[in-house]
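The complex is shown incomplete by one protein chain, all other protein chains being positioned as in the whole.
Chain IDs A and B follow the sequence of writing; residue 1 opens each chain.
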Amino acid sequence: MKTRTYLLQKIGQVVLTMFFILLFNFLLFRVMPGNPAVLLARAAGARLTKADQLQLIRDLGLDKPLIGQFFTYIGDTLRGNLGKSTIVYPGQSVMSIFSEFLRPTLILVGISTILSTIFGVLMGIHAGWRRGSRFDLSSMGFSLVLYAMPEWWLGILLLIFFAVTLGLFPTGGLVSVTQTYTGFGHFVDLLNHLFLPCLTLTLAYLGEYYLLMRSSLLDVLGEEYITLARAKGLREKLVLWRHAVRNALLPTVTLVALNFGYVLAGAITVETVYSYPGLGKLTFDALSAKDFPLLQGMFLFFSLAVIIANLIADLLYAYLDPRVREA
Amino acid sequence: MARIPVLPTGTEPGPEFRGPVGEDRVPHTPRAITWKRRRRAVTQFWSIYRTNGMGMVGLYVLVIFGAIALLAPVISSSRGLDPTLANGPILAGPSLKYPLGTDDLGRSVLTMTIWGSRISLMVGLMATVLTMIIGASIGMIAGYRGRWVDAVLMRITDWFLVIPWLALAIVLASILGQSLFIIVVVIAVTSWPSTARVVRAQVLSVKQRPYVERARALGASDWHLVTRHVLPNVFPVIFANTILVVAIAILSETTLSFLGLGDPLHVSWGTILEFAYDAGATSLGAWWWLVAPGVCIVLVVLAFTMCGYAFDEILNPRIRER
Partner (left out) sequence: MSLLSVRDLFVNYHTQGGPVPAVRGVDVEIGKGEVLGLAGESGCGKSTIAGALLRLLPTGTEVTGSILLNGEDVLGMKPGRLRAVRWTETSIVFQGAMHALNPVQRVGEQIEEAILIHQQAGEREARVRVGSLLEHVGLPERRIRDYPHELSGGQKQRVMIAMALACNPSLIIADEPTTALDVMVQAQVLKLLKELQREFGLAMLFITHDLSVLIEVCDRLAIMYAGRIVEEGPAQSVFYESAHPYTRALAAAFPAIGEGRFRRAPSGLPGDPPYPQDLPDGCTFHPRCPVAFEACPHIDPRLFDVTPAWRAACLLVDSAKSELEGARTRGSGR
């Protein structure tokens, strides 16, 4: 069956890509200028004697041949052992730190991606269908401006305006520090803290989906099968949704996947601005402290996330566009 | 529907082409003819570009910012950047003396913004140059050579595309250190893949055109084909892409600086925002410190984007109907 070979091909590519990411990650920190042990130790703030250094090297297995180290590294990673944090949460395993901070980021990125895609696509459809209207021109301008802004700067602006000046929303964090809520109150508190970061990320990427959907729809509306649909007696709404949008949506699916790397970059900076305790803020802390095991783990994790997003998008695209399924 | 005037090529020159007695200004050599044609193409392009509103607005904005960057030493003193010499009021809002207010050390935000434009623009341009060199070369080689060279290069390109740029940038910068040069390299390393793809696609399309096949049948060498046929036809696409890459490079520099990966010795719009945020400007309500550099970034990026779109429209007439 065509689809099965396609699926296997894609998964094979994913495995290959992950392999090279692991290789890259491994080599990066091994080919750093300087003695790895000294760097690790310096980062941990300790002064080591020559003997201690040698001991550390032996402990970490850094004296074994490179290939051996690499396979140990792969083995460890597959088992979920990503090392221990050195500075930010010293001694704690990277994996366990990640699982603590994963959920807030998942919520933030998940909700904002869904919202920006939906609104961007709907706006783009409306603008393309009513080309040249006031809505079209004003939303074009709006989207271009949003595209030109660093997403974290937008976050800062929203923060100043809504949280500091108007006092409508908290200035950061995940939950209120002054009061603890339970049950429904807790839920509302979470939403309160989630609102501005989520709004920031949604607005940041809305523009791109809008622009692409709009131009894609305009392309499709010029095709003959749209005239045919009208000639068959279909209502305009059906012509738009069943024939035009169905075809125009395809490039947008690809874009969502391609964009995912940027969305994650946005998560890092926006979480930092709002002190939102997720993987993004964690990355910033690790960066400031030069906590290498944590940074390595972050790199691995984010790359894997983008790869998976791409895989999902590829599969979705194959489902939507039958032409792609021919190998 | 206007009839497109057919430009005469190689027609007999009339008397207006003759210079002072005896001199003949008509180009003779193939090289001279080619350059005359290229000059004409450029002037034609410019006259079309002039009619594009979006492109012209973008161009004006860029010229203004370029002038500000170049004339910085003339319009404001660099001593305004020195924290030890600052003597203005701390965190003061905009006033006549300090049109954009002051920062937490009493420095004029306007001065810092003016000087910051130099670094931001310079890093953006240098990173773009490096990106284009790497990306265009790889794209051309992959597209022209084809087969396994193409396959290998594209696998590498795709691999780089998959990795989220900021994650890679953070990892590289934390290992390599912080300086303007490293920032430029880091941005280039994360930006070249999409340029490579665009260039490769164009090379593939040009490679198949009849005149290339004809030249090859006439015995042209690879070097001749690439420099005389492929390159000139890929060049407009590269140029349009370059404009958009500058916009992205500037945005990348500001983000990296904001996260603390920038060069601490130089003031750029990104580092101004980093200082501002770290000093708590948000909660202190010092909006002027945060708004001014940001607005500059938005204007410059918008300007580059609009120019890039205008370029795209002219090169690709189909887009004009939108």
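Just so we're on the same page, a residue touches a chain if its C-beta (ideal position, glycine included) is under 8 Å from a C-beta of that chain, and two chains touch if they have at least 3 such contacts.
Predicted model only: the values in this text are computed from it and were never measured.
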Among A:P65, A:G167 or A:P322, residue touching the chain not depicted: A:P322
Which of A:V14, A:I87 or A:L234 contacts the chain that the document leaves out: A:L234
Residues belonging to chain A that touch the chain removed from view: 223-225, 227-235, 243, 246-247, 250, 320-323, 326
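By our rule, only the chains that are shown with their structure count from here on.
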Of chain A, residues touching chain B in the complex: 17, 20-21, 28-29, 32, 131, 144-145, 147-150, 152-153, 156-157, 159-160, 164-165, 171, 215, 218, 258, 260-262, 264-265, 268-269, 272-273, 283-284, 287-288, 290, 292, 295-296, 298-299, 302-303, 305-307, 310
In the complex with chain A, residue positions of chain B that touch it: 158-159, 161-168, 170-171, 174-175, 247, 251, 254-255, 258-261, 273, 277, 282-283, 285, 287, 290-291, 294, 297-299, 301-302, 305-306, 319, 321-322
